[in-house]
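Only a single protein chain was left out; the remaining protein chains are all shown in position.
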Amino acid sequence: MDRVSIAVLGCGRIGRMHARVLARHEKTRLAAVYDVVPEAAAETASELGVPAAASVEAVLADPGVRAVLIASPTPTHVDLIIAAAKAGKAILCEKPIDLDTGRAQACEQAIRAYSPIIMLGFNRRFDVSFSALRQRAQAGEIGRIEQVVITSRDPEPPPMTFVRASGGIFRDMMIHDFDMARLLVGEIAEVHTMAACLIDPEIGAAGDYDSAMVLLRARSGALVHINNSRRSAYGYDQRLEVFGAKGMLIADNPRATTVRASAAASTDCADPLLHFFIERYAEAYAAEVRHFIDCLHQGVAPEPTFADGLEALRLADAAEESAKTGHTVRLS
Amino acid sequence: MDRVSIAVLGCGRIGRMHARVLARHEKTRLAAVYDVVPEAAAETASELGVPAAASVEAVLADPGVRAVLIASPTPTHVDLIIAAAKAGKAILCEKPIDLDTGRAQACEQAIRAYSPIIMLGFNRRFDVSFSALRQRAQAGEIGRIEQVVITSRDPEPPPMTFVRASGGIFRDMMIHDFDMARLLVGEIAEVHTMAACLIDPEIGAAGDYDSAMVLLRARSGALVHINNSRRSAYGYDQRLEVFGAKGMLIADNPRATTVRASAAASTDCADPLLHFFIERYAEAYAAEVRHFIDCLHQGVAPEPTFADGLEALRLADAAEESAKTGHTVRLS
Amino acid sequence: MDRVSIAVLGCGRIGRMHARVLARHEKTRLAAVYDVVPEAAAETASELGVPAAASVEAVLADPGVRAVLIASPTPTHVDLIIAAAKAGKAILCEKPIDLDTGRAQACEQAIRAYSPIIMLGFNRRFDVSFSALRQRAQAGEIGRIEQVVITSRDPEPPPMTFVRASGGIFRDMMIHDFDMARLLVGEIAEVHTMAACLIDPEIGAAGDYDSAMVLLRARSGALVHINNSRRSAYGYDQRLEVFGAKGMLIADNPRATTVRASAAASTDCADPLLHFFIERYAEAYAAEVRHFIDCLHQGVAPEPTFADGLEALRLADAAEESAKTGHTVRLS
Partner (left out) sequence: MDRVSIAVLGCGRIGRMHARVLARHEKTRLAAVYDVVPEAAAETASELGVPAAASVEAVLADPGVRAVLIASPTPTHVDLIIAAAKAGKAILCEKPIDLDTGRAQACEQAIRAYSPIIMLGFNRRFDVSFSALRQRAQAGEIGRIEQVVITSRDPEPPPMTFVRASGGIFRDMMIHDFDMARLLVGEIAEVHTMAACLIDPEIGAAGDYDSAMVLLRARSGALVHINNSRRSAYGYDQRLEVFGAKGMLIADNPRATTVRASAAASTDCADPLLHFFIERYAEAYAAEVRHFIDCLHQGVAPEPTFADGLEALRLADAAEESAKTGHTVRLS
């Protein structure tokens, strides 16, 4: 089968990572990379031996390009999605669609006529442990799912410039956990949040939170707890616990090695956690891209869908509203 | 030093367990056991070679009895506490004080003049792992406490007769977790609950819940999540996670042995969990009683106090109110 | 049923520990304690409120004493066993029978006519994890046993005075592991040792070793590895691994609590190991004594037997011979 020709829009940290995966993928041809900062594109292009595109338009006008991977800043997503859809390209877009749910919904309207193949970049769905846990749970191993506990803590807060543009902890960080929750228990009926600023007062001054606990009630009846922190002294902590009528499945954090150390003060000590998402989810990101390419090859619709991206955004909105009002938000 | 002479009021499962601990305790003399059902008292008395008291009055009138351990049904606690306080006895009373906070507060008023030595039976404070975790956290090992996650799941629902008299999942079961939360993060400012009946519809028909998730916000700013289930297929699940500015401490479930089995289908499999509270907290119950006796010997006030019992009850009230109204309850 | 009246001979660390267990045992009456150093006996007697016997003869002449627990120095074991057997007492004797296999065999001859009830104190058989592992293995869970790995490392070397009188690492320390090996795989056909003095040259100067690795071949065909060290920086390390045709069972070290700590440098750190045999095997020692008492009550022969003690001693002899000669020792 022919290789899928794909271009990467956005050569920041995530874009470069994706470009490297695509450059080595046996079913893919990395057609071009683009960034609004030409130096960034040139550097990635040079590293991978591919052309740096002069403009988005040039990429989209190229009939040889079958798909685009959008890894540019969030505010550019909607316009790029619409342009790519009009140009008939398949789309893999990083989360979130947009910080504004209204704009994201408008985007959905705008692209509907073009029926693009579009996939949202919720990388954690492709983590080997979370994915195995989900498959085992959905195969019935633990019976009906009654409770889910999702732990998701960053190693350190992002720079304040990032915080201010991030859309807040719910849209930037917990959005992954909302997607994971939906994946496990289906649609959500109620959201309640208790959030706080315990780590860096500047985050609070910017109207955001650095610590948050959320409860969700699914339409299925299942209850979900999500906790987030912007700073975990012991590293990037990403765990999942699913409790069902017949048992429990937990996905613990992976470590770089299986070494366990014992000394006088403590025993059986494991490695530090993997530093952050780039390290922790390296394989998940690659698997995500492979899934997109496989779907293109097989002509099936990729997941997570645009609708998944919208739903996660609605849950983030609801969680923020609950944090700010102190009320539970009920979703229609 | 002389042995403390102590009588046990109530010879149900918990009362008998305490009586056995007291009968073997080197600083204690089990003076008598009493139960409203004479056969129950007689059986325990015979097993332990101690007298069965004819009445509560007889026990309290005995000047040789220095203390009473109240393990009778909850509705009798308040009257027994008041009577024992009037009689000048030291008191170790099983939780909860009463299912009605008003009655418990009235009890406090009623006994104030007698300044009894009184301790509430929150056994989990005396669990060796929870206690070590708390001491390490309070010694500053993980810095300021930001988040706490308490998991507390029973192996199976109690009989419906018990459910109906229990005061509900919050007063009967989660009350332990409220006490643990207060112990770790201090006084609580807000309570929000999502509860459901997912296991046995009869529990729901009785106006109770079998599954519950709660969020607490402490005055210190710390956030707490508690989850409870009345049925855990893998046994009595009691875990504690405390997350602070400098690290995390987790107390996992103990097992009967350290054996790990590996076979084709799965590897490193640990033992089943200890069945239920009698097995899981056997040593904690004994340590609780020892603490009470030690305090009597040393003339210091035992903990948890009556006020601790009242606060846990208020949190249970608040959690139930939140479950029923869907609103967050703010505590003054 | 009447309590078994039992006397403890030897009030050193082990003797006192046993005396405490016996003093609290519900089916036992601690009749007396004796030590060649009267102050040692007096101290234990006073602590437990029992008489200090004036002499061994006095103990053995007392028709009210049904059994003796021998916890005196090893060189006294044989004489005490013979005297107790002649006096018709049941005997629980600490390991080893003697440092000299010839004397131990002579002891067997000497007591044969009296057919005493006699049990050897291999406490580790009564450890809850090792015992569970053995029962599961013998119930067939892992099929035919092919390999066993026994790890047994002390926290620190004993004083040189102890080392010189100990009979050496094989008779003092590894003798427990030989008993465990026999328990798991039956009689042993071959022993090969590599031993060294890596920790304290004084131990080597005394003709002993502080580090040893042994291979055993059982008559069943199973292979066994035992490793010993006189110094483990991370504490008293006692593990057991049994590998069979259908799987593997491992008994890991227990810890005081289930707390796991995570910080920047390492994660999931468990507690230090329990310090030494008194802490590690506290419950095993108590279970050992209970087994002895139960056997007396039930009229069944207790295990481990005198013959078990002899066999472990023969294996220790063989291991030492192999260490010194470099040859494999074949047992008839």
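Should a chain be cited, it is by its letter among A, B and C, assigned in written order, with residues numbered from 1 in that chain.
In this text, a contact is a pair of C-beta atoms (placed from the backbone, for glycine too) under 8 Å apart; a residue touches a chain by one contact, two chains touch by 3 or more.
Computed from a prediction, not measured in an experiment: that's the story for all the values here.
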Which of C:Glu108, C:Glu190 or C:Glu283 sits in contact with the chain that's absent? C:Glu190
Pick from A:Ala54, A:Ala165 or A:Val259: which residue touches the chain that isn't shown? A:Val259
Answer key for B:Ala206, B:Ala270 or B:Leu331 versus the chain not shown reads B:Ala270
Where the missing chain touches chain B, by residue: 233-235, 253, 255, 261-273
Going by the touch rule given at the top, which residues of chain C touch the chain that is not shown? 142-144, 146-147, 149, 151, 153, 190, 192, 194, 196, 198-199, 211-213, 215-217, 221-225, 227, 229, 231-234, 237, 243-248, 326-328
Hidden partner interface residues of chain A, rising order: 24, 128-129, 132-133, 136, 141-142, 246-254, 256-264, 271
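Please note the rule applied: only the chains that are shown with their structure count from here on.
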Touching both chain B and chain C, which chains are there? A
Please identify which chain has its centre, taken as the mean of its CA atoms, farthest from the centre of chain C. A
Is it true that over half of the residue numbers where chain A touches chain C are used by both copies, so same, or is it different? same
For chain B versus chain C, what separation do you get between their C-alpha means, in angstrom? 40
Expressed in whole Å, how far the mean CA point of chain A lies from that of chain C is 58
Note the residues in chain C that touch 2 or more other chains, in rising order. 253, 261-264, 271
